[in-house]
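Note that this complex is displayed minus one protein chain, with the remaining chains in position.
Chains here go by letter, A and B, matching the order in which they are written, and residues are numbered from 1 within each.
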Amino acid sequence: MVCLIAAEASLFAVFVVAYLYDIGKSLGGPSPGQVLDVPVLGTICLLSSSVTVALAVRALGRGAVGRAGAWLLATVLLGVVFLAGTAAEWSRLITRAGLTIGTNLFGTTFYALVGLHASHVIVGLIMLALLAVFAWSRALRPAHAERVELVSWYWHFVDAVWVVVLTVVYVIGR
Amino acid sequence: MSALAPTIAAPDGATARTGGLARAHEWVVTVDHKRLGVMYVVAGLAFFLIAGLEAGVMRWQLAGAGNTVVSPQVFNRLFTVHGTTMVFLVGIPIVFGFANYLVPLMIGARDLAFPRLNAFGFWAFLFGGCLLYFSFLAGEGLYGAGSAPDVGWFAYAPLTGRAFSPGNSTDYWNLSILVMGFGTVATSINLITTTLTMRCRGMTLGRMPLYVWMMLVVAGMTVLALPPLSAAQIMLLLDRFLGAHFFDTPAGGSAVMWQHFFWFFGHPEVYILMVPGFAMVSEIIPVFSRKVIFGYPMIVAASLAIGFLAMTVWAHHMFAVGMGAPLNSAFAASTMLIAVPTGIKIFNWVATMYGGRIRLATPMLFACAFLLQFLCAGLTGIILSVVPFNWQLTDSYFVVAHFHFVLVGALIFTVFGAIYYWFPKATGRLLSERLGRWHFWLFAVGFNLTFLPMHWLGMLGMPRRIYTYPADRGWDLWNLVATLGVPLQAAAIVVFLVNVAIALRRGEPAGDDPWDAWTLEWATTSPPPPYNFATAPVVESRRPLWDLKHPDDPDGPHE
Partner (left out) sequence: MHPAQRLLTLAVVPTPSMFAPVSTPAFAIRELSILVFAIVVAIFVVVAALTVYAIVRYRRRPGDDGREPPQVYGSAQIELAWTVVPFLIVVVLFLTTARYIFAIEGRAPAPGALEVTIVGHQWWWEIRYPGLGIVTANELHVPVSDPARPTPTFLTLQSADVIHSFWIPQLAGKTDVIPGKTNRSWIDPRTPGVYVGQCAEFCGLQHAGMLLRAIVHPQEEFDRWVAAQRTVAADVAAAHAGRDVFISLACINCHAVRGTPANGVFGPDLTHLMSRGTLGAGVAPNSRENLRAWVRDPAALKPGALMPSMQLSGDQLDQLIGYLVTLR
């Protein structure tokens, strides 16, 4: 999992570098300062979901499979709220601000970076949802705690990437 | 039988499947690292033949000024696919195929850590390769080389944008490599995990064979360097299909950014290809010199240094781009620096041979040629790192000569040496020494005849990637000489294939340890059983078989 995270970090780093390099280079069209609002709710949910998934791992380690399942479900729900926020933001940007991936360099780098992150969130949510289902069906057992922890590491990574994206796009870029 | 120590039952003959289809099915569904390793190498060699044919056609065209063997369009497709094939469909599968086969055996493990992920990696590679070659059948049809990519193997933007590459040829390049990239990263994760967690008892990191160390470095580089290529390719896909502007210069995008991202992958990539060659000769040279490798800790340190430094030199492919004197100087410095650990290795290998009792069997012949040719390749690399000199030589035939000396003169030679060395382990049969010598000499002479003159052509002003050249440039003679090396190399490959075919049918039985070697793969049968070792080995030094053969003088106290 460490190696996978390293590979993914390398992948994201390139998109981050592209974003940083292209700041201010758009030839026209909407600029970040004009159209971006900091996604506070989504960020709180996503970062809280790191806490809930850690709690799930701990619960499973102690043998409380049911409780672990509940925490996993909470994680998934928090992640879904985050995604919904992203979807709403994109909808607003496309329909009202007129910003698409082809509008200008900002649009290109923004949708690529945030979209790459969102796709990783989706993959993470699928894995966590499956684990929640396994917990509910009692297929998940305390012996699986280490493997579930590895999945939680992936989720923590996704959250850490979000912190970077938040800083680069919504703080530095604006 | 005690329940505490169950024996492993021998295969039950009654359940063994027979028949061609059943055997093929076994290979298709296998997750055994040895079978996957063989499949990788065989597939890689098949692509090697195809890419070699592509090269042969190009050399035929370039043998004289103004030849019209193929149209400019077809020639441009040929050099693009030749380069792409050799790097991604020959080099990568062969080096990872060998690692697949050897690493578990060398560390006394039963298989890789994730056997099914391993199989996924192989099939992702094969699919990507077939996708790339399917491009020849699309578009204009086979005679026009279909819709095969024609933008060069490093596909610079904005030539690859929709505006300058309409149609789907660039997409074939993009998607096939993207898919293969996932497989390669997966295999690297597998190798790292295996090496770090599945070594047999007694095998500390400091007792691993150098081959395993170097493949660990290679896997580490792959994990960090391949994703940037995937990232750049995703960006290119977004540009081409969703109208993004990453590399769209009229919209403010940056063509130079593609180069930075590509070479950030591309330079480690060539070390990913070359270091396995070092790994192979680090096993072959000691055995055929009858001496322990000289300076094991230093070679490990040098390998780690190379792995790290390889990530810092990428823009030496971009000295003519206009990055400015400070950046040019910085990358010149890092590139010259990486020559130090690389050169050290050559000294270690020669020092190993010094004072030995060298047996010039075929694997050792290839290793010796490697030493001289890699020396040449490394030195032309130093030449290229001298930035102003680079301004004349980059993008010319000098660079073509340099990287063919690295990838053929060094890597392919070590691969052939490795095949002769480990083929007996994998098949239980020895390859013919006589045919091996013919193979070696034909290839060595042909290779040097083709690629040595290219150094000179570059210095005479001949650029790369041209489908023809004017007759009054003074390049005709050396181009003709270079082409004359092609039939020799082709003949060498034919001899090699005949050698393999004969050996498979009636080669001399090899036994467990035909070369009197010292690492764990020689401690089991040839070929090894599916479970590799009947009992898990326990080692007490870097050369467990030396300890077994010389119980009065084990390695341990000397290390």
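The definition used in the following text is that a residue touches a chain if its C-beta (ideal position, glycine included) is under 8 Å from a C-beta of that chain, and two chains touch if they have at least 3 such contacts.
The structure displayed is predicted, hence computed values, not measured ones.
Note that the absent chain touches B when the full complex is taken as a whole. The omitted chain makes contact with just one of the residues B:Leu137, B:Leu242 or B:Ala333: B:Ala333.
Among the residues B:Leu117, B:Leu375 or B:Leu435, only B:Leu375 touches the chain that is left out of the figure. Set against the missing chain, the residues B:Gly355, B:Gly511 or B:Pro529 yield one that touches it, B:Gly355. Within the whole complex, the absent chain has one touching residue among B:Gln233, B:Ser254, B:Thr362 or B:Asn479, and that is B:Ser254. Touching the chain that is not shown, out of B:Val38, B:Ala119, B:Met180 or B:Val292: B:Val292 (per the contact rule at the top). Residue positions on subunit B in contact with the hidden chain: 71-73, 76, 150-152, 156, 158-159, 164, 249-250, 252-256, 289-292, 294-298, 320-322, 324-325, 328-329, 332-333, 336-337, 339-340, 343-344, 346-348, 350-351, 353-360, 368, 371-372, 375-376, 379-380, 382-383, 385-396, 459-461, 463-470, 472-475, 550, 555, 558-559, in rising order.
Please note the rule applied: only the chains that are shown with their structure count from here on.
Averaged Cα coordinates give subunit A a centre that lies 37 Å from the centre of subunit B. In the complex of the two chains, the subunit B residues touching subunit A come out as 185, 188-189, 192-193, 223-228, 230-232, 234-235, 238-239, 242-246, 251-254, 257, 261, 264. Here subunit A touches subunit B in the complex through residues 3-4, 6-8, 10-11, 13-15, 18, 21-22, 25-27, 100-102, 104-105, 107-109, 111-112, 116, going by the rule given at the top.
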